[in-house]
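A short worksheet on the structure shown next.
Of the protein chains in this complex, one is absent; all others appear in place.
This part shows chain A:
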Amino acid sequence: MPYAIEMKHIRKEFPGIIANDDINLQVEEGEIHALFGENGAGKSTLMNVLFGLYQPDEGEIYVHGKKVRIADPNDANRLGIGMVHQHFMLVEKFTVAENIILGREPTIHGRLDMTKAVKIVSDLSEKYGLDVDPMKKVEDITVGMQQRVEILKTLYRGSDILIFDEPTAVLTPLEIKELIDIMKRLVKEGKSIILITHKLKEIFEACDRCTVIRRGKIIGTIGIGETNPSDLADMMVGRKVNVRINNAPYEPKEKVLEIRDLTVLDSRKVKAVNQLNLTVHGGEIMGIAGVDGNGQTELVEAIAGLRKVKEGAIEINGNDVTNHKTRKIIEAGLGYIPEDRQKHGLVLDFSIGENMVLQTYYKKPYAFAGVLNNKVISKKAKQLIHEYDVRTPGEKTLARSLSGGNQQKVIVAREVDRSPQLLVAAQPTRGLDIGAIEFIHGKLLEEKEKGKAVLLVSFELDEILHLSDRIAVIFEGRIIDIVNPKETNENELGLLMAGRKKEEAQA
């Protein structure tokens, strides 16, 4: 039987970089095939070639055994190739059904036939088990459902080969599980799937075979049954990966962060944080575990002075900083790795050097009497780039042009170098590859060992379990329990996160 997709000797060059170098990829009919590699390895380039967004410099593409030329996404669609993009391409103000039929609308006497459209969508969603509400507006539905709409869009256009570009980056653990079920169901219905990912767990849960790509080259294709996570990780990174765990002794020092009866409202004026109490000591990593939307974001923003505290108090190093200005709080000893690194952590159109002094630019030695000392800033940036292994041509490069992992390294370098007493890290490794995750985990542990207090907020339970000295479970804006990571497991945490009390969870 011919392959669903066969790509032979694909080469794609960009000015200064060979993104794909002599790549061969074979995807069998009816399989889930993982394309696995670090950020910037060339996975997305290869898939964009397959989807007609890029033209390869060399190489051939076969679809169901027939040689094809894919000049644009329309060609790809005609050949039955559909792509679910990482960043959704939906019209927010349109309904689910309107979004799905957009570009190929069913008509009646030259007018849009909405009744038929809704029926088509309902039928499709039933056939493939993709639960959506056709009449709802896209802006009102969850991220998970938006993704299902994207999948339905490709199915509506008759795709039988689906490319998923890092689909789980935006999903909660529960939604990831649902997505994997959906993919398995699609394959059962005769579709073939290519899954672009850098997450090992997903590969082992969902895929049949896996092709590893590193620095634009294929390292190998392997059946999932014949390998294990640690080997695959080594294959991707090209060296032994060292999974860091927190095994330094737990010796808590004095209180650094104390939160008392904190109440914070969210943007809709609903209590997102409700009478929350929490204490973090020097020399410990306090993990906050919880399902997205239980007040983590608001808690962190309140600590950083970015959101008004309605009631209660926050103290850093014994100083009351409740409702102080962000700059005051930073000066009181806060380091902050924000959740959204591109929007909140960096000024993307500033150089790396300028980003390295985003909170300290007005202080000596970076400035004197209101005039910047660009030489000192430049020198500092070079030093940090070296120390934190930021992969870049130099400190004058714009932050925008760095990969996600390197952007995060810039932020971590800046925050850690200021040596704050309290380091708040919100989703510090989201979307990063194994190499970068390893590096950032190492830095968080170093801070703990230096006696600093670290507050780690993460949706990745593995991360929380590996790094924390204590885990505070947040549910509906309160800390409902604090557990010892050595005496708990993912299941128990999962139940706590769903709001069950410990006794119930153990029963």
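Following the convention adopted for this analysis, a residue touches a chain if its C-beta (ideal position, glycine included) is under 8 Å from a C-beta of that chain, and two chains touch if they have at least 3 such contacts; residues count from 1.
In this text, contacts and distances are computed from a predicted model.
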item: Which of "Phosphoribosylformylglycinamidine synthase subunit PurQ", "Peroxiredoxin family protein", "Citrate lyase acyl carrier protein" or "ABC transporter permease" matches, in UniProt, the chain that is not displayed; value: "ABC transporter permease"
item: Absent-chain contact - pick from A:Glu92, A:Asp349 or A:Asp462; value: A:Asp349
item: Options A:Val170, A:Ala367 or A:Leu495, residue touching the unrepresented chain; value: A:Ala367
item: Residue of A:Leu195, A:Val280 or A:Ala304 in touch with the missing chain, whole complex considered; value: A:Ala304
item: Absent chain, residues of chain A that touch it; value: 15-16, 304, 306, 325-330, 336, 338, 343-350, 354, 358-359, 361-362, 367, 370-372, 374, 393-394, 397
